[in-house]
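Note that one protein chain is taken out, while the other chains of the complex remain in position.
For chain A:
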Amino acid sequence: MTRPERAARTWRKPPFIANPLLRYGLLMGLVAYLVWAFGSLPFNWERIGEGLPRAGRIFGGGFPPSFERYDLLLTGFKESLQIAVLATLLGVMLSVPFAVMAARNISPMPVYLLGRAVIIVSRSFHPVIVAILFVAAVGFGPLAGVLTLTLYSIGFVGKLLAEEIEEIDWGQVEAIRAAGGGFLVTLVYAVFPQVLPRQVGLSMYQLDSNLRASAVVGIVGAGGIGGTLMNAFGRYDYAFAFAILLVIIAVILVSEGVSGWVRKRIW
């Protein structure tokens, strides 16, 4: 078998950024930034050197984790769970009207802008900042936590649900309108059934997320296991703190498993 005399053809993947000047320029810029950032930020290497053994001591003190004060742990977790479930229920319920308002295809412009504004405001601050505000407003304790996470849930679920509503099959809406259905009837029959699986999935995800966040907002005084964790650290009771962390991980794992299972089943 002879092949025609010809150089073997070659092929290379085209570069992601076609312009070589831009490609290498960006790379250079990145390197320059890293050098500048590490050079100018006040990293105190001496202090870091001292801190490492201390970190070792903390971790060492955490082993073995101590479940001796399990009643405290249980109380804290019960409160966190209550906060998370309550906030998820409230947030998911309240997110529905705001999502409907913030869906461009079913709401008139002024209502749409109002809905979007509510969602944007409730999304613009991290729950910890919101928790600090609510603790200042309603005092230490679980109420601040519930309010914080409710707002957080409205923002997140509302935004994603609104996007889901904007992508529904419009034919089903037309069919209900053609039958003489009013706005609310059309919502119930043509819109909600289409976004229901997504809303259930979002709610499960939000429960997950609220469980995690309820531990964090507890640190600033909004109730729940976060407060217990903070106290344990404050008393240098690292063994107990580690026990709390382990249980948090376990709870998150379980809730992820459950929410994944539910989301699969709802279709």
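Here, a contact is a pair of C-beta atoms (placed from the backbone, for glycine too) under 8 Å apart; a residue touches a chain by one contact, two chains touch by 3 or more; residues count from 1.
Criterion: contacts and distances are computed from a predicted model.
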*Protein name as given in UniProt for the chain not displayed, "Monovalent cation/H+ antiporter subunit D", "Phosphonate ABC transporter ATP-binding protein", "Ribonucleoside-diphosphate reductase subunit beta" or "Phosphoribosylformylglycinamidine synthase subunit PurS"*: "Phosphonate ABC transporter ATP-binding protein"
*In terms of residues, what is the contact footprint of the unshown chain on chain A?*
169, 171-172, 174-182, 184-185, 188-190, 193-194, 196-197
